[in-house]
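In this view, the complex is presented without one of its protein chains, the others remaining in place.
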Amino acid sequence: MFTAQEQEFAEEVRQFVRSHCPAEVRAKVSEAAGITAAERQAWHRALHARGWAAPHWPLEHGGTGWSAIQCYIFAETLAEEGAPDLGSFGLKMLGPTLMHYGTQAQKSRYLPRILSGEDIWCQGFSEPGAGSDLASLKTRAELVDDHWVVNGQKMWTTMAHEANMMFALVRTDPAAPKPQMGISMLLIDLANTPGIDIRPIILLNGERTTNEVFFDNVKVPAANLVGEANKGWTYSRVVLGNERLSIARIGINRRQLARLKRIAGEQGLTASPTFRARIAEAEIELAAIEALAMGMLARVRAGFVPGIEANMLKIRGSELQQRLTRLLVEAAGRSAARHGAEARDPDRPWAHRLFKNHFDTRVVSIYGGSNEIQRNIIAKTLGLGGGK
Amino acid sequence: MFTAQEQEFAEEVRQFVRSHCPAEVRAKVSEAAGITAAERQAWHRALHARGWAAPHWPLEHGGTGWSAIQCYIFAETLAEEGAPDLGSFGLKMLGPTLMHYGTQAQKSRYLPRILSGEDIWCQGFSEPGAGSDLASLKTRAELVDDHWVVNGQKMWTTMAHEANMMFALVRTDPAAPKPQMGISMLLIDLANTPGIDIRPIILLNGERTTNEVFFDNVKVPAANLVGEANKGWTYSRVVLGNERLSIARIGINRRQLARLKRIAGEQGLTASPTFRARIAEAEIELAAIEALAMGMLARVRAGFVPGIEANMLKIRGSELQQRLTRLLVEAAGRSAARHGAEARDPDRPWAHRLFKNHFDTRVVSIYGGSNEIQRNIIAKTLGLGGGK
Amino acid sequence: MTISTFADPAPAIDQTDDSGDIRDQLRQSLETVLARHYSFEQRRDAHESEARESAAAWSAYAELGLLALSLPEEQGGLPAAFADIAMAAETMGGAMVLEPYIPTMVAARLIAAGATPAQQAAWLPGIVKGRVRAALAHEDDGARPVLAIRHGDGWRLRGRKLTVAGGDSADLLIVSARLDDAIALFLVPAGAVERRAYRCFDWTGAADILLDNVDLPNDARLPCGEDALSAALDEATALACADAVGSIRAANRLTRDHTHTRRQFGRSLDSFQVLQHRLVDMLIDEAFAAAITDTAIAACDGSDATARMRAVSAAKVRVGEAARLVGEQCVQLHGGMGLVQEYQAAHLFARLGLFELSYGDRNHHLERYAALTL
Partner (left out) sequence: MTISTFADPAPAIDQTDDSGDIRDQLRQSLETVLARHYSFEQRRDAHESEARESAAAWSAYAELGLLALSLPEEQGGLPAAFADIAMAAETMGGAMVLEPYIPTMVAARLIAAGATPAQQAAWLPGIVKGRVRAALAHEDDGARPVLAIRHGDGWRLRGRKLTVAGGDSADLLIVSARLDDAIALFLVPAGAVERRAYRCFDWTGAADILLDNVDLPNDARLPCGEDALSAALDEATALACADAVGSIRAANRLTRDHTHTRRQFGRSLDSFQVLQHRLVDMLIDEAFAAAITDTAIAACDGSDATARMRAVSAAKVRVGEAARLVGEQCVQLHGGMGLVQEYQAAHLFARLGLFELSYGDRNHHLERYAALTL
């Protein structure tokens, strides 16, 4: 599949991870045990020092100039080795969008700080009544003198409590003929702006990874508008398109598969013909996902724009991730019912994390456009029902 | 599940089948090998002589007065033993409909002849453009003096080439405000009426089980109208409702399961953990279907009208039937690819029929209202989307 | 024979059967109690409190007679069918009750069926009155199975039991142990063992039980053996199925309500055909799960052990399929809301997910079923 040169490159990346990311951090990532913000930031700094924080960015903005294949090898090698994920919001979603639509001042200020990890971004898109149906969002922004005054509420704002910046969609023209047409994108300084209240949303697993964010007459400088007013909808499509590209989740699926094989082996389940078959089925699905992704990459390399293949990879990548966490739970059996470190099974000290992983993974078929929405998009692209 | 008395009854039925239906006929039914019209009629006469041709009919019309449970035991015992199916059109679909909506003359003439097997009925509902969407049917009937003059085309008319009578839906009021409101039901003598052309539809399996029927100025006596004119839609719902009741297909599924176990045992597949598991899954699904059917029967006994449970049983009964024929194909392996008696595998002389069965069974999720339509009906009954 | 029509006035599946009158009254009483004790907040408080379950709820179950069902009248029991206990389990599954009703009743029935009159008199009245909770400790730690040996006039037990449902709050444990190549059962007061109590992901309680040379009197051993244990485990499995059916019904109701209320792209979610068909498949699985559980419950009241094992394994497999579909789709159709601690969807997902891991997984029961039918 890969050339000798590409394999050499993969080896270089692997060695870098092993020498610059502590083994205990990688072990925690591989076990889906959760790492601290400090551990993530340390790894960000290490990558940044090497010039690898944003390989897919253009050289002029601090990227690497690598081919799509190299970027792919890099990302998957990191995921396979258990390197912490740097997060998508700044590096993958906002960064490329600002490069195309941001003002020169915005690019100069924000791109280097995304690259270095100095700014941590979150995404303010979803609202209580607007999840998959973003166009119905209600948060308002009015231009008063040289500030946008923002009022409303965002929801499912992942990591808002660790971020200092947010890119948000706000309604700037309530009278627009279509709801999509009255939306703008603003850059909001969460750390230094009065009127912002970030409240935790606690999931059943006991964790706070997401938030509600309330805006009460929050003043955002006019210069923080991305691109033109009332064109936020278009930019949001670009942002989400960028997210989608990384969402086949091949690296994490490969890691989870390795974990499943290890645990199944320890539990004697690789001797069970039915369980063997289910592991093989999952591994074959991963092989198919990789084959499609490689084909897509080859076409990207040839200048094509990835189309519905990306939606397909999102759907099946997330379904596979859910299948793998479920198989992990089954491999652990009743021990997986235990919750929290104090319930640790003395003989299977990893088992109490597995149901939590399984639960957490339910979100991957919901966010970034639910799998139902993905199928709608493919259907629409195919022109199905056009003869209605 | 059953009382001692009921079990005794089942035994009586079983003995009757074994002594009155030739073993070779039962073997052919069990192997889904197809029987002749003469063999089916002989069995019909034997049942009729015993007074068991239509157990679920009221006593006054020649039924048995049995309880719903007894009717169930009777039907399932027959199916399990491989007795030929007498067909639904006359006994299950038209008969009960005529009892409620037919004229006295219709009852006196047709019910005894259905019971004795003298008349063989087929159903003229579907048309080229009206399968699941019956209301769009186009075959016209105009009342001229004391005859309805019928013009048009029916399609998917199962067994029309063996039947001498047809109950058909025809459009009698093209100007009705809703398409459903202009439809009537007619009884048509296929054997003795000019202008009827029955053409075979050959399926991929090479068989003719279904037909197209063309009507060219066919004169049907006015007395052959069922009930009132333009109320045919209501009667058709009743007819199809009656079909639906027998469509969980428990008897045939039980027979196919027994066949699967026998073949899997012969092929050594009951020693394969994965194949064992799949047989067990199918058998458990059958147990669930039976449990739901028994509950429904108990409620029917208590005077309830079966509602969406019947649709549920149709969906899952047909899906199970498809699953079983598929497992049979897999049990036979590559031998199942052979087609026709001349391709018979010397070591597996039954194998060449299995793919044909598998193919034939695809129809059970299509006819009698496709499984998609069944789900629509359940959704509508539940009131889903009512808040649109 | 009645003629059916498509337009059925009673869409919901009605699960009442003919022995239903008294059972229905009991169900209604239980529902009233649960409405009083099992609001979302009360359940959370019970989870977070030291005692962890609501003592008030347990007393209420005792007052209703739920802890007496089918037990000998001379010990304070009430005549009842196993189906009555299953009704209680199903209703509690709908409210996601945290107290160990199933473990206690399974242990009590095992004592009623297999213990000496003296042993019954020692424990059953306390259970019936709600003063004693019990649990069956069966699943061994592979490395340290529980062994029993004769020791003086009595018995000595050694080994470890893992993830005993209800073991955290049980006053009495029925412990299975190997004794001379057979399995024996012992009544062990919880005070005699070391236990590590904890919560499972669905908030129900469990414990690991360490028996470090526990000495017991001679009459701690139950006269019954493996057959009784096998029946008790089947009863526990069948009741777990009933509990899961309750949770499945609740999840379907919740999901239908949510999709009916919630609007997207200007329409209610339940007006989208894809979601309608998904809701229909969830309802079909509910109906099949409920029906096959009824069969298993009835088989537990019968005398044919093979038929019981077959019916229970069939139910565990089929209800497991339904639990998986309904649990996952309940979360999926709730969207992000489905993952949040403050709403019921995630709790139902957890309870249904853990059901699949309990009392033998799908593979175990498929293999047992195949062994009985192939």
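The letters A, B and C name the chains in turn, as written, and every chain counts its residues from 1.
In the analysis below, contacts are C-beta pairs under 8 Å (C-beta built on N, C-alpha and C of every residue); 3 or more make two chains touch, one makes a residue touch a chain.
Source: prediction; values computed, not measured.
Among A:Ile114, A:Ile183 or A:Ile289, only A:Ile289 touches the chain that is left out of the view.
Taking the complete complex into account, B:Glu330 is the one of B:Glu31, B:Glu118, B:Glu142 or B:Glu330 that touches the chain left out. One of A:Gly62, A:Gly82, A:Pro96 or A:Gly117 touches the chain omitted from the figure, and that residue is A:Pro96.
Contact with the undisplayed chain is limited, among A:Ala37, A:Val144, A:Ala341 or A:Leu382, to A:Leu382.
Across the entire complex, the residue among C:Ser59, C:Ser230 or C:Gln273 in touch with the chain not shown is C:Gln273.
Where subunit B meets the missing chain, the touching residues are 126, 129, 131-133, 136, 155-156, 201-206, 210, 272, 274-275, 322, 329-330, 333-340, 342-343, 345-347, 355-356, 358-359, 362-363, 365-367, 370, 372, 375. One chain of the complex is left out; on subunit A, the residues touching it are 1, 56-57, 68, 71, 96, 100, 237-238, 240-242, 244-245, 261, 265, 270, 273, 276-277, 279-281, 283-285, 287-289, 291-292, 294-295, 298-300, 302-310, 312, 315-316, 372, 375-379, 381-388.
Annotation for subunit C: contacts to the undisplayed chain at residues 272-274, 277.
As a working rule, only the chains that are shown with their structure count from here on.
For chain pairs A-C and B-C, the one joined by more C-beta pairs in contact is B-C.
Centroid to centroid, with C-alpha atoms defining each point, subunit B and subunit C lie 41 Å apart. The set of subunit B residues that touch two or more partner chains comprises 273, 277. Shared contact sites, meaning residues of subunit C that touch two or more other chains, fall at 272, 363.
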